[in-house]
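Note that one protein chain is taken out, while the other chains of the complex remain in position.
Right after this comes subunit A.
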Amino acid sequence: MSLTLGLIATVLCAAAPPQTPPIFQPGAPGQPPRVISAGESVGLSRTGFTAEDVRFMQHMLVHHAQAVAMVELLRAHGADATVRQLGERIALGQAAEMEQMRDWLAAREQPEAAADPHTGHGGHTGHGAPSDTPLMPGMLSPARMQALAAARGPAFDRLFLEGMIDHHQGALDMVDALMALPDAGEDPLLSDFLSSVVADQSAEILRMQSLLSDLNPTAEDRP
């Protein structure tokens, strides 16, 4: 123990009620600790979140809603029972994550809708031919959604799986993009949420890739 530390501890013990055990905040490896108050300790527990964290959650809500919409199409037009079953699980999982995102935003008094939902890409045209530009990175473009809605049977299943794989990959890309920003993803609940998004979407991508390879395409099924 260094002399300095001994002095700090002694001074603190003299100043504080003798029965209050000391609270230390260590330094980096090899560095001495410092003594802090209970109030400082609680202050250190407050984790910040950034405007980008909020925008990520708002955007991911929109992103997940598309997966739910895709499963609605699957219910109407899908052929393969296994694909349908997987779709139901995806919809439930995405809906549960949406609840988590809404709760996260509400607990931080943040709105559910981003002020800039289209991130400047102008995906929503309202009339004319559907755009090839996704509403936001990680989502299917309106044109791909329309192609999906027009497909039937095995061809639908294939488009659905391909689309959902890209959709899930988009979520992974969104997490990567968030984590590339300073101070992002430090809120403990958000940090765990990000881990869960990565783990679950990755696992579902693997499952879908395997299903896709099982759906042996034939000429007549091709769109």
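We adopt the following convention: contacts are C-beta pairs under 8 Å (C-beta built on N, C-alpha and C of every residue); 3 or more make two chains touch, one makes a residue touch a chain; residues count from 1.
In the analysis below, contacts and distances are computed from a predicted model.
Q: Refer to UniProt and select, among "Glutamyl-tRNA(Gln) amidotransferase subunit A", "Transketolase", "LVIVD repeat-containing protein" or "PadR family transcriptional regulator", the name of the complex member that is left out.
A: The chain we cannot see is recorded in UniProt as "LVIVD repeat-containing protein".
Q: Please pick, from A:95, A:143 or A:215, the residue that touches the omitted chain in the full complex.
A: Residue touching the chain left out of view: A:95.
Q: Out of A:36, A:68 or A:215, which residue would touch the omitted chain in the full complex?
A: Of the candidates A:36, A:68 or A:215, A:36 is in touch with the missing chain.
Q: Which subunit A residues touch the hidden chain?
A: Interface with the chain not displayed, on the subunit A side: 1-2, 5-6, 9, 20-33, 36-42, 44-51, 54-55, 85-86, 89, 92-93, 95-97, 99-100, 102-103, 106-116, 175, 179-189, 191-196, 198-200, 202-204, 206-207, 210.
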